[in-house]
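For this depiction, one protein chain was excluded, whereas all remaining protein chains were kept in their positions.
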Amino acid sequence: MLEEGSIFNALLVERLNYFIYVVLLLIGLWAMIAKNNLIKKLIGMSIFQTAIILFYVSIGVKEGATIPIYLPEHDPHGSSVLADSNSSETILAMPQALDASLVPNYTNPLPHVLMLTAIVVGVATLGLALSICLRIYRAYGTVEEDELLIKLEEEDNRNSGLSRKRRPRRRNPRPSNQTKQGSSSDSKISDKPKRRRSPKSQNPKSTSGRSPTKPSSKDTQSGSKKPVRRKRTNQPKEGNS
Amino acid sequence: MKRLALILVLLIGLLLAWAAQDFPRWGDPKSPASSSSVSSHFIANTGVDTEVPNMVTAVLADYRGFDTMLETVVVFIAGIAVFSILKGGPKQRTRDREFVVGFEPDLIVTNTVRLIVPVIQIFALYVLAHGHVSPGGGFQGGVAMGASFILVALAWDLKTALLRFSIDRCFMVAALGIVIYAGIGFLSMFLGGEFLDYAHLATVLPVSQEMARYHAMLGVEVGVGFTVTAIIFALYASLSSDGRMRDGL
Partner (left out) sequence: MSLEILNTLILSLLVVVAVLSLWVRDLVVSAVIFAVYSFLMCLLWAEMGAVDVAFTEATVGAGASTVVLIATVFNIKRKAKD
């Protein structure tokens, strides 16, 4: 299985580093998806970020190269002292461009620069994400994902019922005019009594509110007594005046 | 759902691993990343252009200075955002911490910290200033300096640290860092060059063009150091006290 040229050899022997970087990426990615606790998800995100930075820095490595700081003999400050043993004066050499043959002696500095930025931005992102976690804890009391989902669903259910209750209530109840004509807000307001009261005979007709029952509302209004006092916005008194 | 996630992640992993066999051998000097013309230019010409021995600092602060400025702005925005997220919002219900930290500052810890914090700060300033010649620079020095304030907050309590470095002053210092950075850029622009073209500062400073870039890099790193110091401490102060700034860890 480990013969030369096979995929396992190419992966596990020669390029073991890249394989382990892939494993680290997978650990981070899986933690972000599958973990329940929000803080664990953030730790997974950080593992993911540092694994990517590791991969990026490692592609700039050269064998047998030194760190990307000039060695003293190539030092641009001209510290190469050209003096013969007798004289005490030092001739400072002008800095010159490095010879192309000497370039492979230094590690590639470009990935280092980009990843410096990435590390600092990573910690800024982590701080921001943790502050959002704290706000979630303040609002819901938990940072576990399944409990959060249950609480969010409950809140959604409450809110969808709440949207009808939020209509402004009138303080003085107008005497029972069920006029649906003219005011489109009627239909919205009339929803409220539909929820408050048990379905009475009048409610379907009155609270359906839209045009089909409009002509009929007049009939019912004069005929039947209105136990339901509806609070209306400005409406002219119905028909009889 | 979690099983599906696991299968998906493993599939992605297999795909990545299969693609990984096309990579060049690790450490190959002839790989495309290592022999590109951009990085060779940087390695060869850093000494001539800027007289800075540390190539990473030169590329970070001079050749790619625009990136660094915007990264500083990103750090600043993150600090402000954390502060405003935790300070705003609905009123905190007073709630006991689940894990109560001891109230009395410990004798040994406080006296050790009292001795160590000045040393840390001097070391942070050294790292910042020496970033041209050795590994270091603005970010590292800034974080070390911010960490010294966090150490004060850990040894005593957050109030003691906030007495020395209050949150308003934090944000002012952070903004000052960005103003320094952008100010050097604008100064170069007013002197006739492009934005962040440090060579034109040689007209006001009595140094050569290369040394002008050297010194401007130091100024820029100081700006970065200010911002990072202030924001690291502000991050800790906001997060450990849940926005209240009263009691910390």
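Chains: A and B, in written order; residue numbering restarts at 1 for each.
Note that in this section contacts are C-beta pairs under 8 Å (C-beta built on N, C-alpha and C of every residue); 3 or more make two chains touch, one makes a residue touch a chain.
Since we're looking at a predicted model, the values are computed, not measured.
Novice: Touching the absent chain: which residues on chain A qualify?
Specialist: These residues of chain A touch the chain that is not shown: 16-17, 20, 23-24, 27-28, 31, 35-37, 39-40, 42-44, 46-47, 50, 53-54, 57-58, 60-61, 65-69, 107, 111-112, 115-116, 119-120, 123, 126-127, 130, 133-134, 137, 142-144.
Novice: If you put the missing chain back, which residues of chain B would it touch?
Specialist: Given the touch definition above, chain B has residues 54, 56-57, 97-99, 101, 127, 135-137, 139-140, 143-144, 146-147, 150, 154, 232, 235-236, 239-240, 242, 248-249 touching the missing chain.
By definition in this document, only the chains that are shown with their structure count from here on.
Novice: Averaging over Cα atoms per chain, report the distance between chain A and chain B in Å.
Specialist: Here the centre of chain B sits 24 Å away from the centre of chain A.
Novice: Which stretch or stretches of chain B touch chain A in the complex?
Specialist: 2, 5-6, 9-10, 12-13, 16-18, 20-21, 23, 25-29, 31, 33-34, 36, 38-40, 42-48, 50-56, 59-60, 64, 67-68, 71, 74-75, 78-79, 81-82, 85-86, 89-90, 92-93, 133-135, 139, 210, 228, 231, 235, 238-239, 242-243
Novice: Taking the touch rule as given, give the residues of chain A at its contact with chain B in the complex, in rising order.
Specialist: My answer: residues 7, 10-11, 14-15, 17-19, 22-23, 25-26, 29-30, 33-34, 58-63, 65, 67-70, 74-77, 95-100, 103-104, 106, 108-113, 116-117, 120-121, 124-125, 127-128, 130-132, 134-135, 138-139.
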